[in-house]
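A single protein chain has been removed from this complex, and every other one stays in its place.
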Amino acid sequence: MSVITCNGLTKKYGRNKALNNLSFSIEENKITGLIGRNGSGKTTLLKIIAGHLKETSGEIKVFSEKPYNNLMVSANIIFIHDQMNLPAALNLKEILVVAANFYENWNSELANRLFDYFSFNPSHYYQDLSKGMKSTFNSILGLSARCPLTLFDEPTTGMDAGVRHDFYRAMLKDYISYPRSIIISSHHLNEVEDLLEDILLIKEGKEHLHLPSEDFKEWSIGMQGKTAIINEWTVDKEIIHTRSIGLDQSYVVVRNQFSEQEVQRARIAGIELSPVSASDLCVYLTSKTEGGIDDVFNHG
Amino acid sequence: MMSLTTVSLTSIVKKQYSYKLKAYVQVFWNLVFLQLLAILFSLNGVGMSGSSSETLEVEVHYYSADLVAFFTMLWGFIIAIIITTKAYRNDDFTFVTNRLSHNLSNILFLLTASIIGGLTAMLSPNLLKVIMYIFDRQLMVASTSAAGSLNEFIIGICTTSLYIFLFCALGYLIGTLVQIHKVFVVLVPALFFGALFLGGVSGNTRIVSNFFGFIFTESSILLFMTKIIISCTLVFASALVLSTRLEVKQ
Amino acid sequence: MNLNLDGTKPIYLQISEWLEREILNGNFESDQKIYSQYQLAEIFNINPATAAKGLNILADENILYKKRGLGMFVTSAAKEMILTKRKNETLKKLVQEIVLEAERLSVSKGELIEMIKAADLGGEEK
Partner (left out) sequence: MMNIGSLLPILFMLVIISIFTAKGIRRTVNNKGKSVSSSWARRIFGGYLSLLLICTIVVPFISGKDMADLKKAPIDAIEKEGTTLFDAAAAGKITTIDRNFIEKKWDFEYREPKLNLSVGTEEFFATQIFVERKKTNDDKIEAVYYRTRSSVNDMDISVVINPIRLTLAGDLLTINNSKKAKLNFSIFNQIFPVTQFTGEPSLFQHQSSFYEGQSILYLRIPKDLELNSKSEVNIQFVE
């Protein structure tokens, strides 16, 4: 049963299309990574799923209902993002109490233990916290609410590496003890890659690739060697990324449609084959040109 | 399918309402600030009339807490606008709500605020009397009718709260308009003062005085209550309809 | 053993190899329940689905068998199967690697064999 299905979803701000005919569907109880460059429409999509924004056209169903202005959807979703508005007048403890009152599956024991683990002071106020502390507090809200659909939009901004690691670990452990659908939109794909089950790659408001994260790793392959030989091998292949190395060498990333024998022959032909990590692949796929930033410099 | 929590509108409105009572409590701090300000202003009385003859020279100073009532209505108007601002509105949408429950809980909150405002406004003359008594021990006389009679007190709370609630309704509508489009920030005051001054200039302050006359000079309580309740529902309803299209923007 | 996460080998393969090694050095007797996907996820800090994929590979090679609702159990012939598999698959691949490397360093086959023997002697002398 899919928790979110959407097809032809478009959202226009004035003339610019934040989402451009986006279609995908996400199964329930999966951790999905929502990956894309800045301004690719990630946040807009999450806001539409959470029912905050109305789609311009196309159709989206969350828990098989239209999310906009829908009470049931709102009750089963928690949307964690870095400009979260939390009441200015309540101190941190009071905010937890209020949140507990709103969310049916709220686990206050987990909330309190996380609260103490990250050494928050109950009588402090939300705006007095640093950027990292705010993100940490938001993540406590997100995890303890245990909503059937939890949306994290850049949950780790400002967090230091240690806290980030703790957050991911806590998310995994709580996900294991209380399975739910989680969507994480993030830039640091390499950190979160192993926690994800699926990855949804978005480019200019349209879905580009939606695969299990393991398949992402095997989706493409990196070939490094003499440019001549490389060209020979990649003549009929769709080149995702090229980079020249040294005088006559280059590194090329192409779809991984080689059979076992072809790989052996390529090796013998002096080409070094290496897997491409999911985060690198995403960067290459979503860059404007094949060469990426290099094209800016070697346009001569 | 995961066990989804089914929720009813009333339960969410109740939760939002109790949340707002906690989170918006600074609003009552401002009530205290405004009412004390009003009491300060009405310390020197609202009027004085004197007459003297050969045998007797009489000087009568009139005091009333009308200003407190006015300021409390103003307070209602202002807080209604404030709770429609983006900062407050988005606080709601962080937790569980939709536009209907958001507005209903706001209206409930404004109703509570109006009742509390009405209560404190009705009690404020006593504070004024005590202050007067402390400062100059003049002979103190309550209003001509037996002051502090219970049913007058009850009537007073109802009518004052309804007045404040009306101003809350107006503030809420204006606040929602401003949220829909920034131009209303200029448009609404311009319209109001335009009508006032145009009326003032051309002598027929029809529009404004009619509206205020319609409410302020109504002398039968029943008619007054029906008029206010109807206008409040109309104003709040229009605010509600307008806000359903309003998206949650950061 | 921690997974090398820089993406050279898919994690689920690393998981299944690790499980095979656990079975080989006797941590799991036959018909004993093996780690569940959730336990593996917790140990290696990875997504349970990935762990499950590792388990399923071993199930397909029926090194493990599934009991409805109870989890994965080690088959009785698990150990031998792993050994044979290791022998003709992984060892063969390693040999190919060596041959390729030797060719690249223009080392003749004879020399290569000598080296292998020497490695073996070295082992025995100690």
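As written, the chains take the letters A, B and C, and residue 1 is the first residue of each chain.
Here is the rule we use: a contact is a pair of C-beta atoms (placed from the backbone, for glycine too) under 8 Å apart; a residue touches a chain by one contact, two chains touch by 3 or more.
Since we're looking at a predicted model, the values are computed, not measured.
Across the whole complex, the hidden chain's contacts among the shown chains comprise A, B.
Residue-wise, the contact with the chain that is not shown comes from B:163, picked out of B:17, B:109, B:163 or B:236.
Of the candidate positions B:9, B:32, B:183 or B:234, contact with the unshown chain belongs to B:32.
The hidden chain makes contact, of the residues B:97, B:120 or B:231, with B:120.
Touching the missing chain, out of A:89, A:163 or A:176, is residue A:89. The missing chain lies against chain B, touching residues 22-23, 25-37, 45-66, 68-71, 74-75, 77-79, 81-82, 85, 87-88, 120-130, 132-133, 138-145, 147-148, 152, 155-156, 159-160, 163, 196, 200, 205, 208-209, 212-213, 216-221, 224. Residues of chain A that touch the chain left out of the display are 88-91, 94, 125, 127-128.
One rule holds for everything that comes next: only the chains that are shown with their structure count from here on.
Here the CA centre of chain A is 32 Å from the CA centre of chain C. Chain A and chain B have CA centres that are 48 Å apart. Mean C-alpha positions place chain B and chain C at a centre distance of 76 Å. Those residues of chain A that touch chain C in the shared complex are 30-31, 168-169, 172-173, 175-176, 193-197, 212-214, 217-218, 264, 267-268, 274-278. Remark: chain C residues 3, 5-12, 38, 41-42, 44-50, 53, 96, 100 touch chain A in the complex. Chain A contributes residues 1, 3, 28-29, 47, 51-54, 63, 69-72, 74-76, 79, 83-90, 94, 98-99, 101-105, 148, 180-181 to its touches with chain B in the complex.
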